[in-house]
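Note that this complex is displayed minus one protein chain, with the remaining chains in position.
Labels run A and B following the written order; every chain starts at residue 1.
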Amino acid sequence: METRRQFIVKGGRLVAAAAVTVAGPTIVVRDARAAGQLKILQWSHFVPAYDKWFDPWAKEWGAKRGIDVTVDHVSFADVVPRATAEVAAQSGHDIHMFLGLASAFEEHVIDLGDVVRTLEKKHGPQVELARRSTYNPFTKKQFALSDMWVPDPGNYHKKVWADIGMPNGPSTWEDLVKAAPEIKKKAPQVQIPIGIGLSQDIDSNMAVRNILWCHGGSIQDKDGNVVLNSPETLRALEYAKRLYAVGMTPAVLSWNAASNNQAFNAQETAYILNSISAYRTAQDNKLPIAELTGFVPALKGPTGIQMASEHVMSGYVVWKFSKNQDAAKEFLVALVDASREAMLASKLYNFPSFYGAVADPGTPVARKVESGAAWIAKQCKNDPFGSVPADKLALLADALKWSTNLGYPGYGNPAEGEIFDTYVLTDMFAKAATGAMSPKDALAEANTRARQIFDKWRKKGFVGGGSKDR
Amino acid sequence: MRRPPRIAAAVGHRLLILAYTAFAVFPFYWMAITAFKQNSDLYVGATNVEHNPFVFNQAPTLDHLRTLFGQTLYPTWLFNTLLIGVLVVAITLLLAVPAGYSLARLTGRWGERLSIGVFLTYLVPSTLLFIPFSRLVAIIGLQNSIWSLVLIYPTFTVPFCTWLLMGFFKSLPREVEESAMVDGCSRAGAIWRMVLPLSIPGILTVVIFALTLVIQEFVYSLTFISSVQRMTVSVGVPVALVRGDVYYWGSLMAACLITSVPIAIVYNFFLDRFIAGFTVGAVK
Partner (left out) sequence: MADTTAVPVAVAAPARGQLRRSERVLGTLMLAPALVYIVLLVALPFLLAVVLSLTNSSAGSLEFSFVGLDNFRSVIGSPVFRRALRNTFVFTFVSQASVIVLGNFLARALMRKFRGKAVARFLILMPWAAPISLATLGWLWIFDSTFSVINWLLKVVGWLGPGQWYYWLGDPTLGMVAIITVHVWRMLPFSTVILLAGLTSIPAEVHEAADIDGAGPVAKTLHVTIPMMLPILTVALLFGVVFTFTDMSVVYLLTRGGPFNSTHVLASLAFQDGVLGGDVGRGAAIAIFLLPVLLVMAVLTLRVSRRAEVL
């Protein structure tokens, strides 16, 4: 019914538009309730239970204030094309949720500095990786608000790793290279010993950054100079090449975000870099792998750096073209306030960006972050969603220590965003790992492209640095 | 003397048909079996030679169909797709039939050049038009409305269909209208009474052609429609059933199969007329 009614309304509008064109100016009736509306675009959460909580919660929030809230969901891969279309159209939703970086859209969104200040006054500071993904120090603009981030631990096959004498799984990147041939020997049915994607997709994009950082390399330095062209990057590429040779197959070059989950759950690989969503799926489907899944924190590189990118994180923006900006800001505050519910609704997939927002009620602001961290640790150490043993996810309690943002050691600026979205780094790693190019040539190619992208954004005035580009 | 080669030819013929049919149908067979398999039967690596994926190793299940019809708006998406298809076909006919006739009969030499121009617009890649269209759709106030697709889709049906219909009208003998006009009909009357009834095969060609293109399209639909209940099948199904790192393969495959079969039946039904229409339309 809803559909048809809408349809007639829009049809009427089409006719009206035609009439305007034909008959010249005429009275256009504006939707009188426009002020009381809020349209939100969200991804389809990887843990579907979250959507079942979010949609009614948002509606109810609106109902209390006389605001008609609409939530639309798109696949995570369609978040950016939809944003592009809406900016081009200068209309659409009021709030748009990005996964990862929203920075490429900075010039089209409003400053959310006041929202962050309100929230920090209420809950204490947000986590650093969230700040660095939503704030541009060069323009001093808070272009997005993050309510959650997701840790990216390693999932390992407990039995296979026990069989090769490493029952606790890997702890360094070098462990993977050492373990791979053993896995092939002891567990030949495992098709891809190490299942780290090197393809054009979001999980791979995170994974190659982890390898790069732990070997001491990075795309930019903390001030936004392009420093990709470094011996450290070369070392990371050499490492990827070694790992690929002993532990991976071309399958990882074709993987999409679902592939590593599927391969792991089918016991075709013994290690993946993923959030807990593969595990939750295995639990839901009662797959035998659920019990055999173990988790390890980010791996250590030869430099001693132990760092993983957030797996995904939210970046809510409010469009400049939105006519309901105040309601949108209020909504974002309320969303962060509800972080506890959100974390539980997502089955511990979401971690709050404001730890203080999950603190026990009545905690003074100064101690909220601490109290929130304790609550998170309690959930992880005693998983309310049926883990066996119950403390399987305990390591996530400390996930913040080894997690960082895209753009590390700098900020997640729009150039980093574009490099991410056009797969410049995964491209480089895949070419070097497979031998399609020498690590040196692959690096040179990626570096050229990275500098082009940075230069373009510098010219537009959104990215600093440049004096120390390599 | 002549029998053995004939038998060989007949066998070859059968094999050829068989091979093609297998190629065409295999994905559908695969969708069908996937749609009814239990997940634990589905997610078994292909290295396991013991596990034959072509048959049910565990009892078939209706779970995936239940998910598709119970937890998604699949029937609504089907309805939307069909509605858009019908409307786009109608618009295409309203624009292309008169234009095709005009180019064939009423415009002379400049019409011929213009017809090439019309055809050339068909060459503009949709990737280029994407951004301008977003703006246009918003200006008219059609964002997130099925009407935006109804407005945009004819951009890829009208040029080619006009061109096809022009050829079709050219193939009709001029006497058709002339005799009617001698009998006192106006040109418009002659077109209505004589030409259009003779053009049914050509029009049918255009209908099927346009309908196919509409059902295939997904990029505009992906970006202009954001409410789940207004999506088309091409977009709604993946949005609801691909959840980032979880693909609901069983339900996805069921959706694809259920959408394709009725359309194929309709096509098959009109195929002979379509062939007739295309022969004349394209060649003359």
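Keep this in mind: a residue touches a chain if its C-beta (ideal position, glycine included) is under 8 Å from a C-beta of that chain, and two chains touch if they have at least 3 such contacts.
None of these values were measured; they are calculated from a predicted model.
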Option from A:T233, A:Q262, A:S339 or A:N447 whose C-beta touches the chain left out: A:Q262
Listed residues A:T70, A:T134, A:N155 or A:S199, member touching the removed chain: A:S199
Those residues of subunit B which, in the complete complex, touch the missing chain: 13-14, 16-17, 20-21, 23-28, 30-31, 34, 42-47, 49, 53-54, 81, 94-99, 101-103, 105-107, 111-112, 114-116, 118-136, 151-152, 154-155, 158-160, 162, 167, 184, 186-189, 191-192, 212, 215-216, 218-219, 233-235, 237-238, 242, 247, 249, 252-253, 255-256, 259-261, 263-268, 271, 274-276, 278-279, 282-284
Interface with the undisplayed chain - residues on subunit A: 80-81, 83-85, 87-88, 104-105, 107-108, 191, 198-201, 249-256, 259, 262-263, 266, 268, 417-418, 421-423, 426-427, 430-431, 434, 436, 445, 449, 452, 456, 459-460
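Keep this in mind: only the chains that are shown with their structure count from here on.
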Computed distance of Cα centres, subunit B from subunit A, in Å: 37
Subunit B-touching residues of subunit A, taken from the complex the two chains share: 2-3, 6-7, 10-11, 13-14, 17, 41, 43-46, 48, 70, 72-76, 78, 81-82, 84-86, 88-93, 189, 191, 203, 257-258, 260-263, 265-268, 274, 277-278, 281, 285-287
Contact footprint of subunit A on subunit B as seen in their complex: 39-40, 43-45, 47-48, 76, 79-80, 130-132, 134-135, 137-138, 140-147, 151, 222-224, 226-230, 238-240, 242-247
